[in-house]
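Just one protein chain is left out here, and the rest sit where they should.
Moving on, here comes chain A:
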Amino acid sequence: MFKIDQLSCGYGQSQILHDLDLNVAKREIVAVMGRNGMGKTTLFKSLMGILPQWKGQVSVDGHDVSALETHERVERGIAYVPQGRMIFPSMSVLENIQTGLPASARGKVPEDLYALFPVLYDMQSRKGGNLSGGQQQQLAIARALATNPKVLLLDEPTEGIQPSIIKDIARTLKEIRNLRDLTIVVSEQVLSFTLEIADRFLVIEKGRFVIEETRDRVDEATISRYLSV
């Protein structure tokens, strides 16, 4: 469904990602784990076309998106929740969600979005910048879902969020996957969070995938060895 083929990317002369291959099936949740500076965010940025990729291919549903600009990739079904959430602070919650809606929606937020995040319904007219970290994270996910994606990319969604909300987010993500047949790729450093949601685990180390395990065969100790500093 979502396929990455020999993807390489970097900044200036330093190559960060080395020939990455990944094939994610429909309805699959894949966790990309790794320490800071190992290339998680770089991977996500190049998947979104924010960083130009050096070589390789990215495709959604068999359509190559490698040559497309960021907003065109969104149109093809990739949605992005960046690290640090990056909601639009001086716009209301409602307007934040509306930015993701396609023109055909005429600004009307689908009801199942509010069903997933009831807190956003209550705070519709509040400024995005005045929400708490956890609420902003939910808003960022809702905004990404408003684009009606096939693949959802989440970059460190638990960073700086209190544990009780992390559990909520994990539950919501699984619910969304079931509701919308969504494919999810999530990058993380928190193993407990990914153990709860992911079907497959990848560890990224210096821009290469070094471990790949499915859920039933995952060994917590091996992965956490790569995560500890």
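Note that in this section a residue touches a chain if its C-beta (ideal position, glycine included) is under 8 Å from a C-beta of that chain, and two chains touch if they have at least 3 such contacts; residues count from 1.
The criterion applied here is as follows: contacts and distances are computed from a predicted model.
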UniProt lists the protein of the undisplayed chain, choosing from "Lipoprotein", "Urea ABC transporter permease", "Sodium:solute symporter" or "Chemotaxis protein CheY", as "Urea ABC transporter permease"
Given A:75, A:168 or A:213, the correct residue touching the omitted chain is A:75
Contact with the hidden chain, among A:37, A:89, A:118 or A:160, goes to A:89
Missing-chain contacts on chain A, rising order, are 48, 50, 69-71, 74-75, 79-80, 82, 86, 88-91, 95, 98-100, 102-103, 107, 127-130, 143-144, 146-147
